[in-house]
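With one protein chain removed, the remaining protein chains of the complex are shown where they sit.
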Amino acid sequence: MTAAAAARPESRRVAARFVADHPLLVLGTVLAVLVAITGVVERDYLSFDGLRNTVLFAAPLGIIAAGQTILMLTAGIDLSVAMIATGAAYVAGNQSPNGALVAILLGLTVGLAAGAANGIGVGVFRVNPLIMTLAMSSILVGLFTSWAFTILRGSTAVTDFIRAMGGGAFWDNRIPWSALVWAGVAALVIVGLRATGLGRMLYAIGDNPVAVRLAGVRAWQVLLAAYVLSGLFAALGGILLAGKAGAVDLQLAANFLLPSVAAAVIGGTSIFGGVGTYSGTVFGALILGVLNSLLTFLDAGQAVQQVVYGVIVLGLAWLYSWVTSLEE
Amino acid sequence: MFATPAAPARLWLRRHGWTAGVWLLLVVLVAWYATLIPKFGSFQVTSIAKNSLPIVFLSIGQAVVVIGGGIDLGVGGMLIMTNAAAAQLMDGQSLGVVLLIAVGVLAATALLNGLVGWIINVSKVPDIVVTLATGFIYSGFALMILPSPGGGTAGGFRYLFTGSDSGIGTNFWPAVVMVTLPTALVAQWLIRTRTGLSIYATGSDRNASFLSGVRTFRAKVVAYAVGGAFAALAGLATTALTGSGDPRFSIGANAMLNSVAAIVLGGIALTGGIGSVVGAVAAAIILFTLNPILTAIGFDPNTSQVIKGGLIVAVMMVAGLLELRRRRRE
Partner (left out) sequence: MPDAAPGPGNPVTGPPPLLSARGVAKRYGSVVALRSADLVVQPGEIHALLGANGAGKSTLVKILAGVIAGDAGEIAVNGAPVRPRAPSDAMAAGLATVFQDPALIPDLDVGQNLRLTRVDEAAVREWLGRIGLGDLDFDAKVRELPLPVLRLLDLARALAHDPQLLMLDEITAALPADQAEHVFAVMREWKARGRSVLFITHRLAEVMRICDMATVLRDGGNVATVAPSAGDQQDLVAAMLGDVVDEAAAETATHAVPPGAPVVLETRDLRSTDRVNGVSLRLQAGEILGIAALEGQGQDRLFDLLAGDRRPDGGEILVNGQTLHARSPYDAIRQGVVLVPADRLMALLPQRSVRENLAAPLYNTVGRWFGLARDEKERVQRAIDRLSIDTRAQRQARRLSGGNQQKVVVGRWLAAGFRTLLCFDPTRGIDIQTKAQIYDLLRELADEGAAVLLYTSELQEIPLVCDRVLVLYGGAVVDEMAPLAATEEALLTAAHGLARPVGRGG
C-alpha cells in the first residue's frame, strides 16, 4: 500500500473516532442547524414563545423515550409505551376531581402495573419483548376503551395543576413547567445509568447476558426493574400530554410510540443493547421536537413529517453504523 | 453412533407439531363458532376467508422476512401505501386497467422493499431500526398519495378477492383460493428451491451459510422483496374488501403488530430459520376469527381485544417455559 492510499482511510478513521468519541457534539450540531433553519423559515421562532412549543412537544416525548432508552440498553423494546401513557392520562383525568396528587399517583400506578407485567413476561417467562409489549398494548387498548364507558366514565378534563405542569410556563410564561419535570427526569436517568449498580447492570445485560449471569446477576430482577421504570416514565409522559391537551382521549399518545424509539435511535442508543446514553436521547427528542415545529411552520402536514422522521432515523442510524465499522 | 431413531409419527409430530396444532385449533375454533351462532353457512365462511385476507398476506410476507433472519416493521406502512395507491389509481378504471395497476403496484412495492433489504445489508443497521424508519416513510407516502379516505376500484377486482362485485356475498371460492394458493406456493418455494432454502439458511445460521457458499446478501434482499410483494397484496386485498383507500397511520401500525403476533403464534422463531408459512397463515386466520367468536359469546369488542392480548401472552409464556425445560434436559 502506498502512503497516500493509506493516509485517506487513516484520516477517515480519525474522523470516525472523533464522531464516536463526541456523539453529543454531532447531535448538537444537527440540532443547532435545524433550529437555525426553523428560525429562517419563521422569524418569530427564535424567541421564548417560539421555542416553548418545541419544548412542550419534546418534554413528554423525551420522558417516554427515557423508558425506551433504558429498555433498548437491555436489548429490549417497549411497544406499549403509547398505551401506557394514554391509560395513565385517562386515570389522571378521571381522578382529577380528587385532587392533583391522587390523580398523578394513580396515573403512575397504571405505568407501574403494566410495566411490572411486561417485566415478568420478558424477565421470568422469556417472552420476546416485541411480542410481550405488543400484546400488552393491545390489552391496554381494550381495557381503557371499555373502561372509558364504565369505571372511568366521567371527567376527561384534568385539574389545573396537571394542566400547568403539562402546558403552563413560568418566569413570565417563558419556561414551560414540563421542561422542569423533564430536567428532573433527565438528571435522574443520566446519573442513575452512570453511577448506580442498576445502571451498570442495565448496560451489562444488553451487552452480554451470559456474562451477567455468570457474574451472579439474576437477569429477571434487572429486566423487571427496567420494564417498571419504562412503564413509570411512559405514565409520567402521558400525564404531561394530558396536561398539555387539557383533556384526555384514547388517541392521546398514539403518535408517540414510534417517535419514542426514534428519539433513542437518533441519540445513538443501539437497539442491540449495551451502548447508548440518555443525554443522546434528550438531543433526539429535541431534534424531533424542532422538526415538528419546522414542519408545522412549513405547513407540511403529517405526510411529509413522517417521511422526514423516517429519513432522519435511517440516516443517523447509518452514520452510527458507518462510524463503528470504520473504527474497527 | 446415531441417536436412536424416533418413531416416524413422533418425528413428524416434533417437526410439524406446532403447525398441525395451530391448524387443529383453527378448525376447533371455527366449529365452535358454528355452534355459537344460529346459522352457519357459506356466508360466514366467505366472511372469515375474505376478511382475513389482508392479515394472512401480511403474515406471509412477515414470515418470509423473519425466516430469513430479519423483521419488517414497515409492512403496515406498505399496506396503507398500496391500499391508498390502488384506490387512487383504480377509481373509475376498467377491469383490465385495474389489473395492470395491481401488477404495477405489486412489482413496485417488491422492488422498493428489496431496496430496503439492500440497505440493511450495506448499512449494517439492525433490521428493526431500518424498517421502523421505512415504515414511517411508507406511511408518509400513503398520505401523500391519498390525503383522506376515498378512491375506488372495479367490481371485477373486488370479485377476485371477495367473490362478489359488491364485496358482500356467499361465494367463498375466490377468497379461499386466495388464501390457499399463495400459502402453498410460498411454502413450497421456501423448502424446495435453492433461493428459498437459502432464506432459511441465512436466518438459521448466517455464518454457516456463508461458509457453505450461500449468498446471504442476495437471500436477504429476496426475502424483503417477497415481504414487500405480500404487503402490497394485503393492500390490494384491503382495496378490494372495502372498495376504497384509507391512509390512516393507525391502520398500518395495528396490521404490522398483528402480523408479528401471527407469525410468532404460528411457530416462527423471531431469531430466524425456524417455522413454516403454513402455521403462520393458520395463526393469522385464528387472530381474525377470534373477533366474531368472542362477539358471538357476548363479549364487546374491547373485552375481546383484552382476551386476545391475554391469549397471545399466555401462549408465549407457555412456549417460553417449554423451551426452558427442553434446554435443561439437553
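Which chain is which? They are A and B, in the order written, and residues in each are numbered from 1.
Note that a residue touches a chain if its C-beta (ideal position, glycine included) is under 8 Å from a C-beta of that chain, and two chains touch if they have at least 3 such contacts.
In this text, all values refer to a predicted model and were calculated from it rather than measured experimentally.
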Key: Options B:L89, B:A110, B:V186 or B:V214, residue touching the unrepresented chain   = B:V214
Task = Using the touch definition up top, pick the residue from A:Q221, A:N255 or A:Q302 that touches the left-out chain.
result = A:Q221
Request  = Using the touch definition up top, pick the residue from B:A31, B:I168, B:I191 or B:L324 that touches the left-out chain.
outcome  = B:I191
Contact residue for the chain not shown (choose from A:L24, A:L46 or A:V275) = A:V275
Request  = Spell out, residue by residue, where the missing chain touches chain A.
outcome  = 195-198, 200-201, 203-204, 207-208, 210-218, 221, 225, 274-275, 328
Remark   = chain B residues touching the chain left out here are 1-3, 5, 15, 191, 194, 197-198, 200-201, 203-205, 207-215, 273-274, 328-330
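Note that only the chains that are shown with their structure count from here on.
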Query = Between chain A and chain B, what is the separation of their C-alpha centroids in Å?
reply = 30
Task = Sort out for me which residues of chain A touch chain B in the complex.
result = 77, 79, 121, 125-128, 130-132, 134-139, 141-143, 145-146, 251, 254-255, 257-258, 261-262, 265, 270-272, 301-311, 313-314, 317-318, 320-322, 325
List of chain B residues in touch with chain A within their complex = 71, 119, 123-126, 128-130, 132-137, 139-144, 147, 249-250, 253, 257, 260-261, 264, 270, 300-310, 312-313, 316-317, 320-321, 323-324
